[in-house]
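Note that one protein chain of the assembly has been removed; the remaining protein chains are unaltered in position.
And then chain A:
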Amino acid sequence: MPEALLYWLSWPLLVGGLLFFAAGSLGLLRFPDVYSRLHALTKADTLGLGLVVAGLSCRADSLLEVGQMLVIWLLVLASGATACQLLARQAREEHGDD
């Protein structure tokens, strides 16, 4: 019974994750400048991956798999947050405030 429940619980998490990925990409296309696009990509994609990881964790066979995915998410979160800041810094040095 808990397996079936977890299986069904994984669907909204996976779909939610994909929607946030799509929203991040939409922001990348629609937002007016490089900084606003960075907002969209960093925030939406980090949460999107988090939700996908949560959804896949519900279907994982072992705790080891859950641990692997959790650490991958934390590493992507850390690198995403750092890279976003470095890109913003570089863009501002090259192009100014616009």
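To be clear about the criterion, a residue touches a chain if its C-beta (ideal position, glycine included) is under 8 Å from a C-beta of that chain, and two chains touch if they have at least 3 such contacts; residues count from 1.
Assume contacts and distances are computed from a predicted model.
Peer 1: Tell me the UniProt protein name of the chain this structure doesn't show, selecting from "Sarcosine oxidase subunit alpha", "Helix-turn-helix transcriptional regulator", "Na+/H+ antiporter subunit E" or "Amino acid ABC transporter permease".
Peer 2: Matching the unshown chain against "Sarcosine oxidase subunit alpha", "Helix-turn-helix transcriptional regulator", "Na+/H+ antiporter subunit E" or "Amino acid ABC transporter permease" yields "Na+/H+ antiporter subunit E".
Peer 1: Which chain A residues touch the hidden chain?
Peer 2: Residues in contact with the chain left out: 19-20, 23-24, 26-27, 30-33, 35-36, 38-40, 42-44, 46-48, 50, 64, 67-68, 71, 77-78, 81-82, 84-85, 88-89, 92, 97.
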